[in-house]
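Here is the structure we will look at.
In this view, the complex is presented without one of its protein chains, the others remaining in place.
Which chain is which? They are A, B, C, D and E, in the order written, and residues in each are numbered from 1.
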Amino acid sequence: MNLALHVIKEIVEMALREDIGTGDITTMAVIPANAEASANFVMREPGVICGLPVLQAVFAAIDPHVHVILPIAEGSHVAPGTVVASVRGPARAILTGERVALNLAQRMSGIASMTASYVALLHGTKARILDTRKTTPGLRALEKYAVRIGGGTNHRFALYDGVMVKDNHLALLAANGVGLVEAVQRAKAAVGPMVRVEVEVETVADALIAAEAGATMILLDNMPPAEMAVAVAAVAGRAELEASGGITLSTIRAVAESGVNYISVGALTHSARALDIGLDFV
Amino acid sequence: MNLALHVIKEIVEMALREDIGTGDITTMAVIPANAEASANFVMREPGVICGLPVLQAVFAAIDPHVHVILPIAEGSHVAPGTVVASVRGPARAILTGERVALNLAQRMSGIASMTASYVALLHGTKARILDTRKTTPGLRALEKYAVRIGGGTNHRFALYDGVMVKDNHLALLAANGVGLVEAVQRAKAAVGPMVRVEVEVETVADALIAAEAGATMILLDNMPPAEMAVAVAAVAGRAELEASGGITLSTIRAVAESGVNYISVGALTHSARALDIGLDFV
Amino acid sequence: MNLALHVIKEIVEMALREDIGTGDITTMAVIPANAEASANFVMREPGVICGLPVLQAVFAAIDPHVHVILPIAEGSHVAPGTVVASVRGPARAILTGERVALNLAQRMSGIASMTASYVALLHGTKARILDTRKTTPGLRALEKYAVRIGGGTNHRFALYDGVMVKDNHLALLAANGVGLVEAVQRAKAAVGPMVRVEVEVETVADALIAAEAGATMILLDNMPPAEMAVAVAAVAGRAELEASGGITLSTIRAVAESGVNYISVGALTHSARALDIGLDFV
Amino acid sequence: MNLALHVIKEIVEMALREDIGTGDITTMAVIPANAEASANFVMREPGVICGLPVLQAVFAAIDPHVHVILPIAEGSHVAPGTVVASVRGPARAILTGERVALNLAQRMSGIASMTASYVALLHGTKARILDTRKTTPGLRALEKYAVRIGGGTNHRFALYDGVMVKDNHLALLAANGVGLVEAVQRAKAAVGPMVRVEVEVETVADALIAAEAGATMILLDNMPPAEMAVAVAAVAGRAELEASGGITLSTIRAVAESGVNYISVGALTHSARALDIGLDFV
Amino acid sequence: MNLALHVIKEIVEMALREDIGTGDITTMAVIPANAEASANFVMREPGVICGLPVLQAVFAAIDPHVHVILPIAEGSHVAPGTVVASVRGPARAILTGERVALNLAQRMSGIASMTASYVALLHGTKARILDTRKTTPGLRALEKYAVRIGGGTNHRFALYDGVMVKDNHLALLAANGVGLVEAVQRAKAAVGPMVRVEVEVETVADALIAAEAGATMILLDNMPPAEMAVAVAAVAGRAELEASGGITLSTIRAVAESGVNYISVGALTHSARALDIGLDFV
Partner (left out) sequence: MNLALHVIKEIVEMALREDIGTGDITTMAVIPANAEASANFVMREPGVICGLPVLQAVFAAIDPHVHVILPIAEGSHVAPGTVVASVRGPARAILTGERVALNLAQRMSGIASMTASYVALLHGTKARILDTRKTTPGLRALEKYAVRIGGGTNHRFALYDGVMVKDNHLALLAANGVGLVEAVQRAKAAVGPMVRVEVEVETVADALIAAEAGATMILLDNMPPAEMAVAVAAVAGRAELEASGGITLSTIRAVAESGVNYISVGALTHSARALDIGLDFV
């Protein structure tokens, strides 16, 4: 799945308004309006390059005379020193757009690279990596795209397109005498046929109840892998199972081997560090 | 320096539109419209709490009937388990706003906490921590505020409010036969009296030239601390000096002891991880 | 499932900007600023009242001093002459907001009423009424809400939250040598676990193929009820079935009795006529 | 009178944002990025085609590589089976834009066609068909254009560009001791020379009073045709007369023969059903 | 005629975003958040005060805790030293809003005062002062309101709400063999009954032709007053007449005495100087 162009454009315009505002006073002061330049975006560390269409859109928004060449395919694993994009055209536009292009591409590449690290550890299991809603406000569409580019799978996009009855919903309902079964039934009755219903549980017993109540996916929260394996056996395919809660590169393999269908990792989007990419003028 | 309220409101509204969109279908399905609830935002790890006014604005935007109590002052260093905010009111609003409130406050607290770690290492030197423009597109105002809350100092906000003649400007000018001195002079001639002019240099010799040309601040890029000390002595107060380039918690003390006025750290905003904060229903 | 307040507010503000623009020159000319008034929104024909929260938001946006009383519950079947809302306050605000309030409430009530007519005919069958994406641009959230108020169920909201492989997708793929099975597989591989995959077919044979390929829902396009019954038997619960294509009040019962799960009716939103509601000053 | 291009663009962009949002996940999943296609928009029933420039703008907004050919002039009366537009280019863009293009063109053609049905019945009378403010919020500019395309004439656009003292204004004024004459005089004194003043009346006597007070147009509300003829004779050209109130295809001829200048029909915009147009891939 | 509140709010928000942006760094730095203050807006020169509702809206937008008292009615002729508004509340909000409040009120008062100067010279004639479309982009609604407050009358608001066939339209038509009569007829045929048609002419002969062709208003461009009197006699009430073209305070009386209905003065909005108003802290 790719990325809608108008989503890219809206984010790029917002980012440029924030950074350029009433004008790049340095560049306008020191660089003549008619100066031309060529420059390369170069990887400073290894990783998965992500965000090339965004980088392209940055320069298109500033000045359509900037020509962008993309020698490397989006999503490639690339070595330090690799040129991932070349720009040529009005020098002012290149200098003015540099920071926004890098801020977006570095963040997206950081997320894609971290996702790829997790995905690599799942080899031979059926588990897939999921993202969460723990994304940067305003950039969710780009960040979920970066997860896909890194080999991950997207969970629901937001509150509007999937039902997830979480611990806090259940706690509140319990305090009002409403149990897990009724919660699932309420959800299924309210939504249409294209919406899936997931429930968060903390015990194998609740996973079983949720599956029988008709949940199509069950989130096993902070469960030890061994217990997850029990849940997998008990649910026996009546619902898909998602493992969640503080899973790291060192623990993910054991989780995957429990047999769950999905493993969600919030850190992919809330704590990935930017990948180091630079812009070198030729 | 504090944070303009309309800046908070615009970011919060954007974040809520992104996450809620046409509606929180889970909460509307399972929680009755008239249910009430109380819940606490609780630190799950130690750090500097930042973003409380943002958290408050999230719930005000969703439903003005949610009452928010803030028992802890913004910017406090707090221990795990501390309640940093309590909310009480319509249960739906609290559940719908939880994620956006956490996404913003966790990110801001992560930045403030990382900044505080750097600041703590400068004790006894005159150096101050600066942020950069390597911020999250759309969230720069919040992130630079978080740097201030963590004890850091803000560099220019964007391309429009300060002149920074960078390596790429100079490379391009050099290719056209224009040197450092003329670059600084062009900048000073173009801008008004309220704008400062900073130049990036890589050698002590260039630092001296820049200072004599009238730069009010000089960025020493990727210079070893010993060489920085030479630059400090050579410039002798004619301009302020900023150290920059891959400075980490392990190297910053030596840099500070070179006598520079400022040390800028891009990682504060491009790679701080989210601080773990949770929402517990009472 | 209810309706998110910020969705209402955005549509109401847009509608008021369109109709009031630089000012209601009639009311400002002839009605004194301090005049007060009371008026009732009255049904001029029988139907399902829908849009009361929207009507309330119209007056709140114009002047918070207008007091709105809602004596009748949203979604009630009401007789002609019934007062569905009373407003009291500044006369100018009431006169200025009248048309926008009516334009929205009449349209929403028209959709809810038409939906209710279809739903009434399904009694005793398991079929549910679905809406489509054939909605008024800009008002989809209100129109899909009106369908729910009328007793219908929502299909996907838009292109972003559900997969529907339609006839035109399949025609295009067929022309490139790609068949139904691969189409379904591509869709399932690309999306995450919270997204359902529906396929449109025209024959029982294709319905079977789609079900075996893993489609979770199958749209039977323009199929005679007898053939639909065959499809229901053949698919045997492996996927849900949706009947679609020119279904009217006179044909729907037969369609429902074929055993399909859902019947979608585009006319609910593209051709419902406005229900007649008036505003009478007291 | 035609249609301003920026009005089309704003509505089209809004409609695409609503329907595409974060992306057309079906098309991105199953159709390759480089697939090309050709398709025809075909009339499924007879009517007046309207909205061709809008349809063109939909595809231009999604992908400028889509080529649109318009073999039939906007406003033509066309038979079922007629190709009213052909599109050729990237298959994804055609599939993604299909629904929004149809939603707009079907609605506009429905309005133009209904208007043309009314206009056809006025042959030989001097009466002209007027629209009202009973339009779809957000789409008024398109809907009033469709009325023109169908042969109708536009009444004022909104509250800001024409004075219409309506029954509710007069009722409120009467309750405060202000009569029809003073109402008209207030209106004429407040507005500039480019604004016309219309008054709504229910009796011939009031029509006469309004004309003498200087109203330039008088709306005869729910008056029997015979009484309208009396009003026409009495007012004798001192003001233009508009008939209004529940006028249908079966009653309009009699109304027109009363000699009124205009007949306004709210149903043109609040209750026209969508004309059936389809998209067939070649 | 008054001023729609949502128009004020939109302009005020735009102005505050422009001036405050990411924050009033001076006030946040030197004034404590809890400081309170009182201050008066005081006339520094005589004139017509205009913009008080705007001034009120400025502070309401910044901080609802600022209390604004308006001792003087909008539109009053006031002497230097008069307090036209008092504000009391959070000191930061008052300091931050001062400039935007003054920028708007000074401009509006300047326009109202200049209009009043022209109006005063028309005493005893039937002529009324009109504004033009030569307004400040973005502020037209406020500026046309200021003209009304100064005693003037508004011409059409913009290109969309009145027909004015100008010299350039006619020149272009003439070059294509289309004359004045056909131009007027085209205009009348295209627009609805609520739109007036004005034509610009340079000779008495053309004024007559225009009147006979059915123009409802005729603009006499740059005509000497004596010739205007001839035009007034010749047209004899069949159309209203507007004098236009470089009319000043010294020439307006003679123009008015020619018997024209309206005199338009572009300088009211394109060249009024700001009236001097100050803010004094108590």
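Assorted remarks:
The rule is short, and it goes like this: contacts are C-beta pairs under 8 Å (C-beta built on N, C-alpha and C of every residue); 3 or more make two chains touch, one makes a residue touch a chain.
These numbers were taken from a predicted model, which means no experiment stands behind them.
Displayed chains that the missing chain touches over the full complex: A, B, D, E (touch as defined at the top).
Considering E:Ala37, E:Val83 or E:Ala254, the position touching the chain not shown turns out to be E:Ala37 (whole complex). Among E:Lys9, E:Arg88 or E:Arg186, the one in contact with the hidden chain is E:Arg186.
Checked against the full complex, the one of B:Ala60, B:Ala190 or B:Val230 touching the unshown chain is B:Ala190. In the complete complex, the residue from E:Leu173, E:Val230 or E:Ala254 that touches the missing chain is E:Leu173. Residue-level contact of chain E with the missing chain is found at 11, 14-15, 18-32, 35, 37, 39, 91, 95-96, 98-100, 102-104, 106-107, 110, 133-140, 158-166, 168-169, 171-173, 175-176, 183, 186-187, 189-191, 195, 267, 270-271, 273-274, 279, 281. On the side of chain B, touch with the chain left out of the figure occurs at residues 1, 130, 153-157, 160-162, 190-196, 198, 217, 240, 242, 261-262.
Although one chain is not shown, part of chain D still touches it, namely residues 1-7, 141, 157.
To be clear about the criterion, only the chains that are shown with their structure count from here on.
Note on connectivity: the fewest steps through touching chains from chain B to chain C is 1. Note that among the pairs D-E, A-D or C-D, A-D reproduces the B-C interface, with over half of its contact pairs the same by residue number. Each chain gets a centre from the mean of its Cα atoms; for chain B and chain E, those two points are 45 Å apart. For the pair chain A and chain C, the distance between C-alpha centroids works out to 32 Å.
Along chain C, residues 1, 20-25, 28-29, 157, 160-162, 190-191, 195 each make contact with two or more other chains.
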